[in-house]
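Note that one protein chain of the assembly has been removed; the remaining protein chains are unaltered in position.
Right after this comes chain A.
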Amino acid sequence: MIQVRGLTKSYGKQKVLGHIDLQLQKGEVTAILGPSGSGKTTLLRCLNFLEKPNAGEIAIGDVTVNCKGAGKRDIHKLRQKTAMVFQNYHLFKHKTALENVMEGLVVVQKLLKADARARSQLMLDKVGLADKQDAYPSQLSGGQQQRVGIARALALNPEVVLFDEPTSALDPERVGEVLEVIRSIAREGITMIIVTHEMAFARDVSNHVVFMDDGAIVEEGPPQELFGSPKEERTRQFLKRMTQEWSYTI
């Protein structure tokens, strides 16, 4: 249901993604892991054309876009199938939590204001922020802002929600509340792609794990396989280092 074929992206001469092929099923939660600079965020951002791929094909639901000649209309169609949760939340700062969630519904999906409001309140309730609907982003903690970001993405009812390192900018204390929200929506069978550094979370919440390095997919598979018995040496190295990181003894 999400199919990526031969996706390549380079900045000038520097190749960031080389010929990526990826296929994901509906209702599946995919975690993309990999060291910094491996191209995982770029891959995610190519899926909704925040980065323009140089070549390849992206198919989400019934929309198929050839990246090379993609025009405004194609990009718009693709973006209507996706929603994104950003590392730094990127809430609209001049709008309240509720207005942030409503914005896309009113402007893009052309819902009636009352309907958009009702749906947005439902979404804020889902992320546990019903009582904060009139707060501006500057009045919310990082964790709360990110939950509004998640509500904003979910409200659009997209085919897939793209999470770009959703907890990397948070205080360690706040990571838990955001992961909990993502976990609960994963249970609802919403298709998600999560770029993350939270290994335990990825293992726990995903049905499919993709390990990337140096602009290419090194290995992919179900979490128990990839974490339990990785086939590639590079994957083993990475996982070893990442798990070591959490086991310092002082």
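The working rule: contacts are C-beta pairs under 8 Å (C-beta built on N, C-alpha and C of every residue); 3 or more make two chains touch, one makes a residue touch a chain; residues count from 1.
The working rule: contacts and distances are computed from a predicted model.
Q: Identify the UniProt protein name of the omitted chain, choosing among "Cytochrome B561", "ABC-type quaternary amine transporter", "3-isopropylmalate dehydratase, large subunit" or "L-cystine transport system permease protein".
A: "L-cystine transport system permease protein"
Q: Pick from A:Glu103, A:Glu180 or A:Asp214: which residue touches the chain that isn't shown?
A: A:Glu103
Q: Could you tell me which of A:Gly39, A:Pro53 or A:Pro137 touches the chain that is not displayed?
A: Touches the omitted chain: A:Pro137.
Q: Quick one: which of A:Leu43, A:Cys67 or A:Leu91 touches the chain that's been left out?
A: Only one of A:Leu43, A:Cys67 or A:Leu91 touches the chain omitted from view, namely A:Leu91.
Q: Which of A:Ile2, A:Ile58, A:Ala83 or A:Leu170 touches the chain that is not shown?
A: Per the contact definition at the top, the residue touching the missing chain is A:Ala83.
Q: Residue by residue, what part of chain A touches the chain that was omitted?
A: Residues in contact with the chain left out: 48-50, 72, 76, 79-80, 82-84, 86, 88, 90-96, 103-104, 107-109, 136-139, 152, 156, 162.
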